[in-house]
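Please see the structure below; I have some questions.
A single protein chain has been omitted from the complex, and every remaining protein chain is retained in its original position.
Chain naming follows the written order as A, B and C, and within any one chain the residues start at number 1.
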Amino acid sequence: MLKGLSRAGLGDIGSDERFIALAGEYGFQTVDIDAKGLIDRNGLEGARKLLADSGVTIGSIGLSAEWRHSEDTFRAGLAKLAEEAAAAASLGVRNCCTYVLPATDYKAAHFTAIATRRLRTCAQILGAFGIRLGLEFVGPHHLRTAWANPFLWTLEETLDWIAAIGEPNVGLLFDSYHWYTNGLGLSAIEALTPDQIVHVHINDAPDVPVEEARDNGRLYPGEGVIDLGGFLKALNAIGYKGSVTQEILASEAPTDTPEGLLARSRAGFDKVYLAAGLA
Amino acid sequence: MLKGLSRAGLGDIGSDERFIALAGEYGFQTVDIDAKGLIDRNGLEGARKLLADSGVTIGSIGLSAEWRHSEDTFRAGLAKLAEEAAAAASLGVRNCCTYVLPATDYKAAHFTAIATRRLRTCAQILGAFGIRLGLEFVGPHHLRTAWANPFLWTLEETLDWIAAIGEPNVGLLFDSYHWYTNGLGLSAIEALTPDQIVHVHINDAPDVPVEEARDNGRLYPGEGVIDLGGFLKALNAIGYKGSVTQEILASEAPTDTPEGLLARSRAGFDKVYLAAGLA
Amino acid sequence: MLKGLSRAGLGDIGSDERFIALAGEYGFQTVDIDAKGLIDRNGLEGARKLLADSGVTIGSIGLSAEWRHSEDTFRAGLAKLAEEAAAAASLGVRNCCTYVLPATDYKAAHFTAIATRRLRTCAQILGAFGIRLGLEFVGPHHLRTAWANPFLWTLEETLDWIAAIGEPNVGLLFDSYHWYTNGLGLSAIEALTPDQIVHVHINDAPDVPVEEARDNGRLYPGEGVIDLGGFLKALNAIGYKGSVTQEILASEAPTDTPEGLLARSRAGFDKVYLAAGLA
Partner (left out) sequence: MLKGLSRAGLGDIGSDERFIALAGEYGFQTVDIDAKGLIDRNGLEGARKLLADSGVTIGSIGLSAEWRHSEDTFRAGLAKLAEEAAAAASLGVRNCCTYVLPATDYKAAHFTAIATRRLRTCAQILGAFGIRLGLEFVGPHHLRTAWANPFLWTLEETLDWIAAIGEPNVGLLFDSYHWYTNGLGLSAIEALTPDQIVHVHINDAPDVPVEEARDNGRLYPGEGVIDLGGFLKALNAIGYKGSVTQEILASEAPTDTPEGLLARSRAGFDKVYLAAGLA
């Protein structure tokens, strides 16, 4: 498994170029950034060199196509998606991810039908470039009632949705926070095959009742109550070999320097990997 | 368009063999029956001869696979579905239909995901035999709240669901009663292409406010308030060439003889086809 | 059915803007042009006005994505395909077509596998914009051996390939010349349903043995030996309502003026429509 970083939790780290350099410096192996932007600014060879010089690859790009609202907006994003997929593929990126809010103001059944088709189209375009689509189910309880109608938030529901989408290159973005807030144990991970997991997020939860853990109240790995050692050990046991990427969503920006936050992140990874027997 | 009959509205008409004979006698061109049962009882050649002798073909078979409940039940129906499809194909049947209740006790989004996959599987099996799957949206208002959560009941929702299912051989069972209780006009029909319609049901509604029209309160064509002339004229104009099949769901069994009910049905068809300019 | 024109057979007719104007002037209803180019030059509203002022719509765009050669070339065309589909959809275009050469220098089975996947991807992108993909089988005998290995050229093979591609929005570009050079009769048309036909080409063949009819030896409708009256009558009978578009591929450019060629084309259409009983 590859130690990865997103920008969430690193404060004002600046450009993606600087993010790459610092990630490499602190011993991380992947970053989640916009591959096309990196190429647009540095050229393909420049982008490749930047990554190679830091010993870093891109863990996942984000799905820019807006599949949650109007058909016009969705369609308008598809050419850009193809361009982003082409750019990502040229840098060897194999993953693209999007999150799934657990409630919706649309009628749930109709929204499911429309979103199934749209995410299938996204997966098909990504698949033409050898890229997988990861769907992140979102566990925090408060979000389940943040919109009018319940949508999907459990692992089982998400796997069923992936089957409904029906493309070979769709899987999970498996986030430790959503695993935790769904009340899942290690057996839920052990029941998965590695190809079902496109990408992994890691972060920790505060010591509050699980129902009260807020989506933007996340802690650095090893600083909270989630059994991240068990989490990593189980992922490794089933054969997952991709990125484990930190994503610390918080209501307030951290006040430390990026370097301080990187060191803290690094220490967190070391602690939980050690607990997993993977150090 | 072919004038068709189902057993609903014909009282105790007896065996399918008798149903076929009487349908032919009263000038109908298709019947909706169980193709496999007909072959099981009469042999393939016997079944073909029975139909040919009465000048009748089978408009549609019903989808026997139970896609609405447990996975075990669903799976248990698939081999039978393949057998029924094979039997139907051997008699030249091209259509298989199922209805979609407008509400569900399951969580709507999750149920949509599961049902999307299951109906896709059914469509794939049927498609291997050249048979299409028609989904009947159900309009009566009282059913929308008959189970805990709203599901799908409009034409637009059903077309979106068909797109989510994503197989080339899935379309609508378009029923005049559901068209009427959804408050749709002729333009809704005129916007369709004939390949979107697998099968058509025809029946009439009582002169009550549309919100009060009960699913099992249907009338024979021409005896109620639905603009069935316009309905048929629009279907013909877009190029629909399949069956228009009577289905009279009623809370009480009719008291007349089958022959009387067939004559009444025939008169109803004649009246509304005349109104459509198709006599 | 709509009388349509491509540029093939009209000499040096100039810009698409002039092509549209002249097509309308000579009573044609559709033109096959590049929708995106029209919008790029005139703006969306300008393009709509140009078409509306001439009473003309776009029959089909061409598939620009190169699916026949390297994977890199194929991928490089997908973003452009999405843009072209978006542009076409904004002008109400529903069709995009490509031709299928009857032989290939690649190993036939492997090429079939690759091309199946690529055309599926194209169909999926087009389908996201409500556009169908038409595949034109190519009948002239001399082309069957023009490359090392036989590929597909019959109607049956093409329908089987469409089933292998497996998307709901893929069908035939049905060209009278390929119908003729395949030795097909009217029953082959009568066995189709209109949704299987995305687009129709019309042109005539010289009075030579069918095996000697060259792909670039086509004549204007009504000037050769193909039973175009029967062709059109059968298409109309099955319910085809789309464009019938002239495409005169010839080894030498015509010497007449565009106006002269348009008048000749118009006379040809009038003659064969009359023969079809559709005048």
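What we mean here is this: a residue touches a chain if its C-beta (ideal position, glycine included) is under 8 Å from a C-beta of that chain, and two chains touch if they have at least 3 such contacts.
All of these numbers come straight from a predicted model, not from anything done at the bench.
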Among displayed chains, the one left out touches A, B, C
I'm checking contacts with the chain that's been left out. Which of C:Gly37, C:Gly130 or C:Gly166 qualifies?
C:Gly166
For the chain not shown, which residue from A:Asp16, A:Asp32, A:Glu136 or A:Glu167 touches it across the whole complex?
A:Glu167
Given B:Leu2, B:Ala21 or B:Leu78, the residue that touches the chain left out of view is B:Leu78
Considering the whole complex rather than only what is displayed, give the residues of subunit C touching the chain that is not shown.
107-114, 116-117, 120, 149-152, 157, 160-161, 163-164, 166
Can you list where subunit B touches the absent chain?
75-76, 78-83, 86, 89, 121, 124-125, 127-129
So that we can see where the missing chain sits, which residues of subunit A does it touch?
166-168, 193-195, 239, 241
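The criterion applied here is as follows: only the chains that are shown with their structure count from here on.
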Taking each chain's centre as the mean of its C-alpha atoms, give the chain farthest from subunit B.
A
Approximately how many whole Å separate the CA-defined centres of subunit A and subunit B?
45
Among all residues of subunit C, which ones touch two or more of the remaining chains?
none
